[in-house]
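Incomplete set of chains, arranged as in the complex.
First chain written, first letter: the chains are A and B, and each begins at residue 1.
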Amino acid sequence: MIYFNCDYNEGAHEKVLRRLIETNMEQTEGYGCDPYCDAAAKIIREKCQAPDAAVHFLVGGTQANAIVITAALRPHQGVVSARTAHVNVHETGAIEASGHKVLVLPAKDGKISATQIDACYQAHVKDDAFEHIVQPKMVYLSQPTELGTLYSLKELEEIAGVCRRNGMYLYIDGARLGYGLAAAENDVTLPDLARLCDVFYIGGTKVGALFGEAVVIPNPVLQQDFRYIMKQRGGMLAKGRLLGVQFLALFEDDLYMEISRYADRLADRIREAFIRKKIPFLVENRTNQLFPILSDEDLKWIGEKYCYSYQERMDDSHSAVRFCTSWATSEEAVERLLGDIDRL
Amino acid sequence: MIYFNCDYNEGAHEKVLRRLIETNMEQTEGYGCDPYCDAAAKIIREKCQAPDAAVHFLVGGTQANAIVITAALRPHQGVVSARTAHVNVHETGAIEASGHKVLVLPAKDGKISATQIDACYQAHVKDDAFEHIVQPKMVYLSQPTELGTLYSLKELEEIAGVCRRNGMYLYIDGARLGYGLAAAENDVTLPDLARLCDVFYIGGTKVGALFGEAVVIPNPVLQQDFRYIMKQRGGMLAKGRLLGVQFLALFEDDLYMEISRYADRLADRIREAFIRKKIPFLVENRTNQLFPILSDEDLKWIGEKYCYSYQERMDDSHSAVRFCTSWATSEEAVERLLGDIDRL
């Protein structure tokens, strides 16, 4: 069985692992106050061209989302997101457990628009009963989205504009950010994100690290006392340097982009194979997740060799499923899959 | 200006007020441990034919909803409701502030069905990632709904059946319960509610009391330690007898039903007047809230004499608005309104 079901089946990229091995017996301060975290934060600030941004390292994505949102909002404030957003559907209510409502908007291909966000904000302030309704204060986007699509720079600039005019924070979940930055159609850079967002995170768990997400906070208001919230919510790793060491390995030689490009290229090859067979997709995209719509018969056959993840039923005899590539996907595995797609 | 905008513009019914005056200087225990609360609870248990139900008195509806849900659910469990439900839209995220997600279903005329609820439950248990998703554990209905519609006995029995089969609690918000019980088309009784629900509340604020809601808890599991949660969430009134005295006045001579019938009858007269003028409604119902769809011109004209509440825009020149009657609405006010409707 070859796993294409997700992008976190393996451990860490060998260069990341090697740095962990090399530093294993060093003695450092705990809780992220070590030279490795400092160096990794420094290089991330440089890559983002954001010399004043705060950079903190957390272990996972749900943790990052809950801590960022908890740290940013007052109790009556909510987060605007796509209905398909990870914070809305796949975190067991972590945001609500922190006391905040997720204010969902209908999504198109996993994305929401500046117009929708502005309408949501305006509807709130114009409602006579506005104090009886959760105040929309933060916008949550995923880049790439949960459906592997990307916001263009223009779209992000429009959304950031709406946020600033309305006093809302823009937060981008970058669990798979590398696969977005490296995508063929992408025109958004790390400096763009640092310029447009109040806070965002650069995902490591799905892009080469054993685990770890780097939270970047350009907005000084959101920087204040962030580490208290990290500790309180169980997000301050005792041996915090494990995160610093990994992000240093990922960013010092551009490894993060290199392995992201690799995964996207493999995904492109699989995508083309499906297209050649005239197999439609749930959504068009160019990142590391593919959502082909396959017949039950094809799914049964291909499921004997490959693990994919189930997405949704489309009609009586077809379902959309997900195939992912990652930094760890082997060329061989892809070759075999390509061969079998041709046989569909 | 005559107010038809809501059903809580005035104070209390004179008989309720009189009992408060008569008992004003009596000395009793605080926090609801007094003979009036005991007597009111006893009579409510009798009316509900639920001798083992717990009955507690709270000050308002948002408070009641938050306390009931907080007391019933574990942190990973959510409440299934109509998208239009009060807990979802008009409580500033009180349920989320208690840590629980509201799992919304599309509503038809303010109602959800047993089929929808069962599908929601089944989708959860069948999802491979079920532990990553909020567990649907309680169903929240309003009777009447926020749109003045009613669940029939058959509908409630089906919903209760689904809840029991799936280990879910059924909770009914009865903020306007009297106006539902007294409605022409209603076939649900208090004993039905006590038999079908795990917990429900009988609204006083909108039906004759200065304030107050009587929470009835037939399910012994949900009875445990309820008063701790009341106290913790600011819902234990120091002079708790104020609630007991009022509910005793409302229930000892059937005043609650009498004044509810009165309000529904007035609403029926207004409804007929709109129908005579061929004015359509946003939703058909027979309780104390009416939602006529009026032209901008008519609204402007009628708004000079009467206060209504705005509901939603229907087309370029029409809006649905809400007119409410209540125990406090005078026959004279209705006569004047009828005359003016005829002039539309």
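Things to note:
Simple rule for what comes next: a residue touches a chain if its C-beta (ideal position, glycine included) is under 8 Å from a C-beta of that chain, and two chains touch if they have at least 3 such contacts.
Because the structure is predicted, anything quoted here is derived from the model rather than measured.
In this structure file the full complex is assembled from 4 copies of one chain, 2 of which are shown.
Heads up, the rule we're going with is that only the chains that are shown with their structure count from here on.
Put simply, chain A has to spin 180° for its C-alpha atoms to lie on chain B, with the angle rounded to a multiple of 5.
Each chain gets one centre point, the mean of its Cα atoms, and the points for chain A and chain B are 42 Å apart.
Chain contact summary for the complex, chain B toward chain A: residues 75-76, 78, 89-93, 95-102, 128-129, 131-134, 310.
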